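Questions regarding the structure given below will be posed in turn.
Removed from the display is one protein chain of the complex; every other protein chain stays in position.
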Amino acid sequence: MQEAAHAPILSVENVALSFGGVKALRDVSLTVAKDSITSLVGPNGAGKTSLFNSISGFYRPQQGRIVYEGADITHVPTPKRAALGLARTFQNIALFRGMTVLDNIKLGRHTHMKTGVVDALFYYGRPKREEMQLRAEVEEKIIDFLEIDHIRHAPVAALPYGLQKRVELARALAMQPKLLMLDEPVAGMNREETEDMARFILDVREEWGVTILMVEHDMRLVMDISDHVVVLNFGQVIASGLPADVQHNAEVERAYFGSGDYSALRQRPRAQAGAGVA
Amino acid sequence: MHIGAAKQSYAADEAIFTTNTQKTWLVALAAALATLPLFAGDYWLLIACLVAINVISAAGLMVLTGYTGQVSLGHAAFMGVGAYAAAWLAAKGAPFWLAIPFAGFVAAAVGAVFGVPSLRVKGLYLALTTIAASFILHFIFFNWASVTGGALGLNVEPASIFGVKLISNSHLYWLAMPLAWASVWCATNLFRTRVGRAFIAIRDRDISAEVLGIELFRYKLISFALASFYAGVAGAVWVYLFRVVTPESFRLIDSIFFVAAIIVGGLGSVRGAIFGAVFMTLVPELLKLGVAMLEPYYPGVVQLLSPVRIIVFGGLIVGFLIFEPLGLNETWRRVRHRFALWPFRT
Partner (left out) sequence: MNLLDFVEFSLSGLSVGAIYALTGVGFVLVYKATRVINFAIGEFMMIGAYVFFGIAAKATMPTWAAILAALVVTALVGGLAERLIFRRLIGESAISVFMVTIGLSSIIIGIVEIIWTADPQSLPEFLPKEPFFIPTGFGEAFMPSKNGWGFIIAAVVVAAIIVVFRYWRGGVALRATAADSQAAYSVGINVPGVFSFAWVLGALTAAGAGILVGSIAGISSAMGAIGLSVLVVVIVGGLDSILGALVGGLLVGWLEAMASMTLGAEYKQLATFVVLMLMLLIKPYGLFGTHDIERL
């Protein structure tokens, strides 16, 4: 677990976002250190996906800045952010259902490719070379890595949920990202699938040198693999720091468990867990 | 499922025709089409030319509507633009091999202009702007008389090559059919590259496409321009076949014809465009034959040909969308699948 020794790769500064009267984000600030795994947690409706969408560029915050690799990208249009190395997956799987797994993954490389329309119409020559190179890279680096070679030609609509999520990760990797934003990567997965995904996420950070920012509800995953945790509630950051610190933060407990005698509330599951172990 | 067809290289896996059986059938088809003028009568050669023209146009529309998801009910109007452009340039003395590409580029430019609304509106609303485009273009064809000849339209001298005039249907066949093959080949190539993938992404989930770095507006305009280029070329060949173009040559009903063709053929595949174009061109001809055969038994039935054609046309659209929404392409796949392991049961 490394703390940031150098400048953060992403810095959200005092971002405020509202839709009509609804304030989705109020004065949110956070930094994501390079090569870290940062988790964004909070109850439903806290504004996590809104924050992600602001970083992606779908929402323009009314106030504040988003600084990526030292440059202010608050007003950069969404398609251009991909070329900068910002990749993301979605809460509800956003794969292209009319294509196979392979084509979906290849699409990730779109911004880094050069084939134009006229070239594409005639295929032989430059486009073919580019395609073959892409195919070799995707097969060797991504498909092997994520163990999805048996489904490469399958239409994504036919795949089970867990595999679809893996294909979405594969597509995000094809973007050659520097910052990978994962929106609930293990939602709806069982224990085994979650462990697989955790392993992939850690491998991505190690072997690909990618910084990870993820929204998650699965606390075991968050506490196990994160270097840094940020807690949102009602559009505001209520805690941030090391997982262990955040876990025992009073504000965070109040957000998740409500106010009231939560110390008593905490005793009960502890006692039950203790009884179970013994 | 192809038996004994394991690929040994990525290039082999990504080829258009991957098995020897497919390649054999392709050669057979090419041979059949090449020898058609030798044994087909003049009338059937005319039909073949029409099929080729419609294949070119349908392929273009398939790229725009089937693959990029932008519904266009103005495709025939862009064919009209191509026809007029070719006729206009030909009248200035240009040879056909200049006039046809010229027609394509003019139509592409006009198509890109009328594709601008796709930035703001999607789906049905976009379809309505293309209907409006169709009417606006018709208005221009009718009223910009200095260029388009007004209600009388433009006449075209026959295409000539090395001084030989291409007048007969078999001559035009040798112009239209190779162009149809080239169009289909180019369209298929598109979807082996990032450009084609971008189109499909826009159709399936344009917001995600943006996150992946695809500039929506740019690619939508490219798709409109490309589809209109195809339409323009088709229109140009059409005008060399019929040698006259008037404002009534390409109406809204013709645009509907092409949308029907790609639906009947099967949205989302170039093969579907071929099936659809062939089917929709042949059905009225078969109807004509059928009605002519009934004439001795039910005199006067020939008069019903026109309304019956309209009913069959509408019925095909409704019927396919209810019973075979994925089109003839799907029927083809099902039949092939059934016989893939024949005579063994699957």
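A and B label the chains in the order they appear, each numbered from 1.
One rule holds in what follows: a residue touches a chain if its C-beta (ideal position, glycine included) is under 8 Å from a C-beta of that chain, and two chains touch if they have at least 3 such contacts.
Quick caveat, the model's predicted, so the values are computed rather than measured.
Enquirer: So which of B:207, B:286, B:302 or B:340 would be touching the chain we can't see?
Expert: In the full complex, the listed residue that touches the missing chain is B:207.
Enquirer: May I ask which residue of B:177, B:209 or B:317 touches the chain that does not appear here?
Expert: Answering carefully, the residue with contact to the hidden chain is B:317.
Enquirer: Where the complex has a chain not shown, which of B:43, B:97 or B:125 is the residue touching it?
Expert: The one listed residue touching the chain not shown is B:125.
Enquirer: Write down which of B:200, B:259, B:273 or B:328 is the residue touching the left-out chain.
Expert: B:259
Enquirer: I need the residue numbers on chain B that touch the omitted chain, in ascending order.
Expert: Here the touching residues of chain B are 71, 117, 120-121, 123-125, 127-129, 131-133, 135-136, 139, 207, 256, 259-260, 263, 304, 306-318, 321-322, 325.
Here is the rule we use: only the chains that are shown with their structure count from here on.
Enquirer: Could you please state the distance in Å, as a whole number, between where the Cα atoms of chain A are centred and where those of chain B are centred?
Expert: Here the centre of chain B sits 43 Å away from the centre of chain A.
Enquirer: Please output the residues of chain A touching chain B within their complex, sorted ascending.
Expert: Spelled out, the residues of chain A in touch with chain B are 56-58, 78-83, 87-88, 90, 94-99, 103, 106-111, 113, 115-117, 119-123, 127-128, 130-132, 135-136, 139, 171, 175.
Enquirer: What residues of chain B sit close enough to touch chain A in their complex?
Expert: 10-11, 13-14, 186-187, 189-190, 192-198, 200-201, 203-205, 207-216, 222, 226, 268
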